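I'd like to ask some things about the structure below.
Each chain you see keeps its place in the complex, though not every chain is here.
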Amino acid sequence: MEINKKIAEALNSVRERNPLVHHITNYVTVNDCANITLALGGSPVMADDINEVCDMVSLASAFVINIGTLNSRTVEAMIEGGKRANDLNIPVILDPVGAGATAYRTEVAKRIIGEVKLAVVRGNLSEVKTLYGIEVQTKGVDSGEIIDGNADEFTIAKEIAKDFANKLDAVVAITGAVDIITDGNTLYTAHNGHKIMAKITGTGCMCTSIIGSYLGSVDNKLLAALAGITSMSIAGEVAYDNLDKTKEGTGTLKSKIIDAIYNLDDKVIIERGKINEE
Amino acid sequence: MEINKKIAEALNSVRERNPLVHHITNYVTVNDCANITLALGGSPVMADDINEVCDMVSLASAFVINIGTLNSRTVEAMIEGGKRANDLNIPVILDPVGAGATAYRTEVAKRIIGEVKLAVVRGNLSEVKTLYGIEVQTKGVDSGEIIDGNADEFTIAKEIAKDFANKLDAVVAITGAVDIITDGNTLYTAHNGHKIMAKITGTGCMCTSIIGSYLGSVDNKLLAALAGITSMSIAGEVAYDNLDKTKEGTGTLKSKIIDAIYNLDDKVIIERGKINEE
């Protein structure tokens, strides 16, 4: 319960500080990322031209790099923006969308990790394994593997996350049916969310953007990652509860997830948050 | 009625197989294309960098090429990806958005047809006529002509579709108030849908993406095209039926179309499908 209160405080901090969160992200989910950032209380900006990325990063409280639809032009902007953010102590979060699916995507994600100091990496199990250096079978941008919270896989995933977090000196977050969030020392598992969220594109990207807003508001990257993941997962639950299952589906659900982030408050977080420290 | 049952079976096949559908598409409607693919039961991926398009196509069960916001960078990726798909016998569907509106767009669409073997082409009457080689007057990306199911135009459209399908050895689908779907031999007309769908951007693009999911799941391109068009048109009808006309409009309708695809089942298809074989 104590951790839920800290998340609730972090949410209040986002709403007071209204952090500017710069994004270089994909064109599939960019609108939802912008709207969920606003709904949480942040202020999103998206700019990817090399001529302005450093200036825009300089204004921001956090920088989100999402490689969902990377191309050679935007990759350079990601790197340059990331370096500038590092110079200015602005936290950077990487969403390595689809790492492992193609050699190019894996190489770009590894290059970013090599050249930019990250505060947080958030991905699914396949993506994180790929970056950690384990070969995986992926299917496009969706994980080929599920963390179900019971299997040996889960134990291994936690070990990978911890070791990778220590190597990067960053928070590593692996999201799935159960989420793993660790700074290499403390490890949380988070148990909110609903499986229907995987039937909407961009719930991962939106989660990353939300973590970006928390990173821009609280001086604790582990709490920021945990707060972001828990906020998004609770929003999925609330949205699903509010769905008229007889005729509504994933189209309406997407709007309701943004609604739930907009209406998120202390009470909902404290009542619903299911987090274990291990 | 027999054909409706086959479409219902094809839908079940999509849901069992969860085909990966690679897209190079436009940035206007890309989010809706991804979400409707997920709602149907497919798994969308969008990647357009020349460095990874062939790798991504290799993982896919179908490849969607949509030229809605083409540019010189993505056109090369479309061609390279299409050739790789051909090598691997992965079906390719082309949506020649706006062909005829500008010389460049027409030329690119013709180049794709010349260099990539297509399984399906889906467009409106102006677009298909343009590709077939008849000069048309178009207005932007919307057809200047309507198939209303009665005029001589309709008879001509059916002839063009058949002849073009034979020339391409592909399925040609012309969508409008009445839809024409043919492999050059069998020709179906499909009579579902609602005219309000034209007031939402991307209903054509979403239809193409849905056909992509069917192409990735059933080994029958004519059935895939027919199933895709009928699914989308029925979803439009269901969504419109569920609309509160006193205060809701096209904003809510878009979400409800995705909802209707998510909730689509055998019963709805069999009850609502209006298909004639000619």
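Letters A and B mark the chains in the order given here, with residues in each chain numbered from 1 onward.
In the analysis below, a residue touches a chain if its C-beta (ideal position, glycine included) is under 8 Å from a C-beta of that chain, and two chains touch if they have at least 3 such contacts.
These numbers were taken from a predicted model, which means no experiment stands behind them.
**Student:** With 2 chains in place and all of them the same protein, how many does the whole complex in this file have?
**Tutor:** 3
Everything that follows uses one rule, which is that only the chains that are shown with their structure count from here on.
**Student:** Give me the superposition rotation angle from subunit A to subunit B, based on Cα atoms, as a multiple of 5 degrees.
**Tutor:** Going from subunit A to subunit B via C-alpha fit gives 120 degrees.
**Student:** Report the inter-chain centroid distance for subunit A and subunit B in whole angstrom, where each centroid is the mean of the CA atoms.
**Tutor:** Distance between chain centres, rounded to whole Å: 33 Å.
**Student:** In the complex of these two chains, what residues of subunit A are touching subunit B?
**Tutor:** 26-29, 31-32, 68-72, 98, 101-105, 138-142, 199-202, 247-252, 254-255
**Student:** Per the contact definition, I'd like the list of subunit B residues that touch subunit A in the complex.
**Tutor:** The contact residues of subunit B facing subunit A are 20, 22, 27, 30-31, 34-35, 38-39, 43-49, 51-52, 55-56, 59-60, 73, 242, 254-263.
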